[in-house]
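Input: a single structure, listed below in structure tokens.
A single protein chain has been omitted; all remaining protein chains appear in their positions.
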Amino acid sequence: MPKITSLEELAKLKKTVEPRLKIRDDADMSHFKSSPEICIQQCRGMGCTAAGGDKVTELFEELLKKKGLESKVTIVRTGCLGPCEMGPTVIVNPGDILYVRVKPEDVKEIFDKHIVKGEIVERLVYHDPTTNQAIPERLKINFLADQEFRILHNNGIIDPWNIEEYIARGGYEALARALYKMKPDDVLEEVKKSGLRGRGGAGFPTATKWGFLKSSPGTVKYLICNGDEGDPGAYMNRAVLEGNPHSIIEGMALGAYAVGNVKHGFAYIRAEYPLAIETLSAAIAQARDYGLLGKNIMGTDFEFNLDIFPGAGAFVCGEETALLISIEGKRGMPRQRPPFPSDKGLFGKPSAINNVETWSIVPRIIREGAAWFASVGSEKSKGTKSFSLVGKVNNVGLVEVPLGTSLGKIVFDIGGGVPGGKKYKATQMGGPSGGVIPIEHVNVPVDYESVTALGAIMGSGGLVVMDEDSCMVDVAKFFLQFTRDESCGKCAPCRAGIPKLLALLNKITSGQGTLEDIDIILELSEMIQKASICGLGQTAPNPAVSTIRHFREEYEAHIIDKKCPAATCQSLFKAPCQHTCPVGLDVPGYIALIKSDQPAEAYKLIMQRLPLPMTVGRVCPHPCERKCRRGQVDEAVSIRHLKRYASDYAWEHGLSYTPKVKAAKAEKVAVIGAGPAGLAAAWDLAIEGYKVTVFEALPVAGGMLAVGIPEYRLPKEILNQEIDNIKKLGIEIKLNSPVRDVDALFKEGFKAVFVGIGAHKGDKMGIPGEELEGVYDAIEFLRNINLGKDTKIGKKVAVVGGGNSAIDAARIALRKGAEEVHIVYRREKADMPAEEEEIAAAVEEGIKLHLLTAPVKVIAKAGKVAGIECIKMALGDFDKSGRRSPKPIAGSEYTIEIDTLIEAIGQRPDIASLKLGDVKTGKGGTLVADKRTLATDQKGVFAGGDAFSGPWTVIEAIASGQRAASSIKRFLSGKDPAPRVDRQDPETFTYPNVAPTEAETAERARVGIAEIRLADRKTSMKEVVLDYAAKEAKEECSRCLRCDKG
Amino acid sequence: MAKQKAAPASTTDTGRGFAGRAFQRIQGIIDDTGGQAGAPIRVLQQAQGIVGYLPPTVLKTISRDLKIPLSELYGVVTFYSFFTMQPKGRHVIQVCLGTACYVKGGQDILNLLKKEYGLEPEGITPDGKFSLETIRCLGCCGLAPVIAIGDDIHRKVKPGHIKDILNMYH
Amino acid sequence: MAKVKVATVWLESCAGCHMSFLDVDEFIIDLVNLVEFRRSPITDIKDFTPVTVGIVEGSVGNEEEKEVIEALRHNCQILMALGDCACFGGVCAMRNTFNKEDVLKRAYIDTPSTYQGKIPLSPGVPALLDKVYPANQIVKVDCYVPGCPPEPEAIKYGLTELLAGRIPVVPSNIMRFD
Partner (left out) sequence: MSEIRLLINGKQVTGQQGDSVLDVCIANGVDLPTLCHYKGLTDVGACRLCLVEIEKERNFVPACTHPARDGQVVTTSNEKLEKYRRLILELLFTERNHLCAYCVASGDCELQSLAYKYQMDNARYQYAWPTQVTDSSNPFIVLDHNRCILCGRCIRTCDEITGAHALDFGKRGWKTNVCADINQPLGESSCISCGGCFQACPTGAIFSKASAYRGKPEECTTVESTCAICGVGCEIKGLVKNNRVVRIDSADMTRPRGLLCEMGRFEPLYDSADRVTTPLKRNSKGQLAGCSYEEAFAAIAKKFDASDSVSGLASGKASSEALKAFAELMDKIGSKLVDTLDGDDYRTISQGIAKFDGKAGLDIEARLEDILTADCIVVIGAHPTKSHPVIGSYIMRAASKNKAQLIVLDPLRNPFTFRASVWLKPPEGKKGLAVKALGKAIIDHGLPKAAGDKSKFSADFKNVDVKKASQDLGIDVHDITKAAQILAESRNSIIIYGSGILAYKDADLVATILNLAALVGDKPRVISLKRYGNSRGAWELGLGNPRAPVASDLAKGKAKGLYLLLADDLTESQVLADSLKGVEFTVVQASYLSPVTARADIVLPSMLWTESKGSYTTIDGLSKKTAPMVKAHTDIKTDADTLKEVARCLKK
């Protein structure tokens, strides 16, 4: 190959190659059939190669040969496209059709159908995870459509092993122009004007760095490319190295030209990237052959040489002084600055280090101008940045977006949100030196300053998405473990301090921590940050500091409650289901007992902690099932239903369980409200020997269970049976006995009072027409129905709201004769607080959902409800709960004709007629009490259930009743209140250690749960969900992985 | 630049002839890289590529010929995770514990290998067939959790798959 | 003025700190007028009553010692760690570089003078903790007088400060670890 020695020769070469590449940009599928050539572009990035990309290429080549299409169809192996999780990827042009996860056996189909016949193989193209719609065109995929390719613009298009293809896309033009038409200072000035900041982490202005080097005395200077990308979860640099290596060479040559006196550069690339090293080596060799590296570049007297230095695996070598020392062949231990590398760097000579991404964008800045570069990005952070989006996110992969793009956009629009219906929790940014950005800041623009303000750092661009199953203390531990192992060990704060931080975190996750430990962590962290030599130590505590900053509650849960909310910290629990259960039911225990034919024993085991198993077995939202390990294999074990099975079995067989009551105590305790919280508190206190009286305002006991939940979900007979059993402990339940004054109870001789009055008052929407006849609030509506009161219901009903009450009200309306039932909800379905099964059942029964719709006003006709005017909503920015807040779309109003409107938008405690003494009320009219002890400001008064928490779940209400009972017990025995940690079971159970067999662990769905016929539902209040048969129950039990046994 | 091998070569052939040739090749590398930047690291990398690991004899040779004190060389070898002074199994299982793999269950795989195969990180099975390493991010986060065995990368590995995967290697 | 109530315990230690305590010489006479010892190894009172100052000598190496220090902490307002064992772990902590099983085996089986030894398993013998801990790893400690044993001067200083209502920090010139 003759060397390129002038601008003209470069342009000529470009011209000859350009047409060859044209086809690769032709996104018009209609050209396909008429096109004289076809191009197959296959990713040869590490991800796709690992997924078997080589085999796919080979097969394509074979088929081409066989069919003699070699002259028409070309195969190009390109750099990483981004969607690594979908590898191996294949693009077919014209048309820009993207095939994902192409297995060798799929090749023939693509070939026969697409290449030969021009038909898209829909089966193999990308399918939207939510709509499941096929999206064949590459740039129509959300993941790719929302990106801006500037650094990665050659990835997926050119063959990185072919310098001519790079030149065809404008490569080396910038260098040519610089050498022939620009003075070194012009190049520097252009970079300065662009506002380019180092992409390696700290964001130091690149031109300034070069300026320092330029002004440093000396005639031997070095430029270094930092490709020691070592952050776990980050692989942006690898994509550039493997996909666009010449951009780095050209960028460094430009840098060398701008700085002057630089004849030599080094690319430090981690040895874990063999393909990157190979690719760049090949590129260097080619550039040398073409006269673009070495002496007399492009015929000028400019000289620049580039060598690869393969790193030997030390994260700390990403730190610039360590990197330099490492190139010198020594232990890569950072040294104190000054002297700065720009004064004394590699081999004692002035040097400058930039990261791969920084170097690779320089040519485009020179070619297309500073203004082009700065046209995107935020005020202080210009240009685009690549990120590797990994973790609990649907679209894992490489992402390039303008700086300043909101995190939410990256995670949800590009990343497609969190898989498996889990809740998004936080994003860890900047790897082990970074921090977490919690859900409430999901709107943050991703640029250097904003991210730093939240205690994270941009780093090199790793974004690790975490969901509800990620424990933040554990995450901090993970990163600290990493930095502990990667610390070079030179300076005392980092070397000795990080293990201590880790030890403190371990102490916390094993339940031994104290609240002071948090302060010690913060104090120690500050010292390590301020006193360490290098960036590694200075940032190593960030994960701990930032998780404490944003998730202190989670730390406190570990320390005070000995609970890991994410059920990750193994040493705190036996099994995640039990740990997640608010009352701590021994789930593996009762499942083992059912499996071994002892359902009655299982029932007894459940009764140790739960006095309402049949009820809870029907209506619990089963948080346990979300954490079930089986869910990681296929589907969670049907824990709730098994509980129902065991307790129904006991009932059907006339078995009941009454625990032994301790010796009677003198003190009397009053419980206000016979709901789940009150009943649970009464049960626990009665077992302790206290005399308990329950005051209930309504004519029935059970609270919301009795008047809020419809018969078809929880038959009254079941509930009453359980309440009767509770009464067996000698608890007196006074019905129709509203309490007016808490103090009066003390005067009556009660020594402690538990207030569990629930939240029985519905919230109003605040729109015109709410006062009309035919408008109900859901709570009132359900109560009236449950109490058998005559409630008029029209033919066309609308329910506003998305919670369980809304669904219940809608389904009741249907059963009470409504012909048409609408649910109006202002957000998306996924945002509905109601349980998924309930929503599904409602839809199945024919209820119509109006999503992203908000009511505007009630339309009246003759003083009665005649319709409801709604407005369509569009999703805007993310709110603090991480959901997009809906915004009305002007002019999208429409009316639904109705005659009955049920509002189900919220509920609050009804305290109008209750004198509470010193007990304070807070947000939503709830009673204020200590979160853990449930003690209110008035001595002896404790609060729990929905009255304290606002509307929540039955199992949480029961748990709060139990917590309050524990506090009351302490209070009555003269002790300070203390948080309740799981109590001991009064009876010990031995249950067989039935480890699952290999067959049992094999993937299989949960045993289906039978329901009554759809036709029967609309006409009766019969319980919809049916019980397991014994065989089914046992089979379902066999799916339990027994993770409690280690 | 010579092609870098991610996984070191097999070391079963440690006969005299092999060792002799290996030393000759190392000598050649030393001569090639003698005066260059970072010579010790380059030489160590290539020596490990040849021998599979860096036994004391190799270190002593390099120390002598590059005129680097033995202790300094040992310091370099033990500083970088790429180098090992322990022989490797015929197949090296590398479990990625990068963030993505960790959050997706890389640790479970490691635990299983510990429990079922008695393999500790840096350990080797008694028959010398497998040795285990934990590694930093391989950069295949999209396929997490991954394990690499030799040049093969196994993607989205679940603990239940391990047995089948290992059975592929003899 | 009512006398300040003081309780002292010794845990895993050699009693040297209590001995050093006696080396404060005539200060002990002043002290007797100011404080009332509610519990100490010398008084032979076994149970705890609430006191103002608790003084602990020795480290925490078994379940019983853990209970004792927790009870002392519960019953005192200010807890002082006296001596290296209580402050840092001291000589007792030498066993921490070995694992518990080896320590027991060495002590009860392997010593040359032992004939057919066995490791005591009776519930009456308090079980060893996995490690020996200084007091502040088990309970909150308010002030420290280190030394093996502490200088009588330092003990005197610590007590004087406490009696004056201040939390003492032993000054450099009388601080010693050995």
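Letters are used for the chains, namely A, B and C, taken in the order the chains are written, and counting of residues starts over at 1 for each.
Here, a contact is a pair of C-beta atoms (placed from the backbone, for glycine too) under 8 Å apart; a residue touches a chain by one contact, two chains touch by 3 or more.
Bear in mind the structure is a predicted one, so any value in this text is a computation, not a measurement.
Note on the chain not shown: across the whole complex it touches A, B, C. Of the candidate positions A:R77, A:R138, A:K192 or A:R331, contact with the unshown chain belongs to A:R331.
Looking at A:K192, A:H246, A:K490 or A:K796, the residue that reaches the missing chain in the full complex is A:K490.
Set against the missing chain, the residues A:G294, A:G369 or A:P499 yield one that touches it, A:P499. Across C:S40, C:N62 or C:Q137, the residue that sits in touch with the chain not pictured is C:Q137. By the touch rule set out above, chain A reaches the unshown chain at residues 314, 331, 335-336, 338, 484-493, 495-500, 503-504, 507, 520, 523-524, 527, 530-533, 538. Residues of chain C in touch with the missing chain: 81, 84, 87-91, 93-94, 96-98, 131, 133-134, 136-137, 141, 143-146, 148, 169-172, 175-178. The chain not displayed touches chain B at residues 56, 59-60, 63-64, 67, 69-72, 74-75, 78-79, 85.
To be clear about the criterion, only the chains that are shown with their structure count from here on.
Rounded to a whole number, the gap between the C-alpha centres of chain A and chain C is 50 angstrom. Note on chain placement: the centre of chain A and the centre of chain B lie 34 Å apart, centres being C-alpha means. For chain B, no residue reaches two or more other chains under the stated contact definition. Residue ranges of chain B in contact with chain A, taken from their complex: 1, 3-6, 37-42, 44-45, 72, 75-76, 79-83, 97-100, 102-105, 135-144, 146, 153, 155, 158, 160.
On the chain A side of its complex with chain B, the touching residues are 46-47, 49-51, 83-87, 229-235, 238, 266, 271-274, 277-278, 281, 284, 307-315, 326-333, 346-347, 388, 390-392, 396-397, 428, 431, 462, 464, 466, 470, 478-479, 482, 488, 632-633, 1001.
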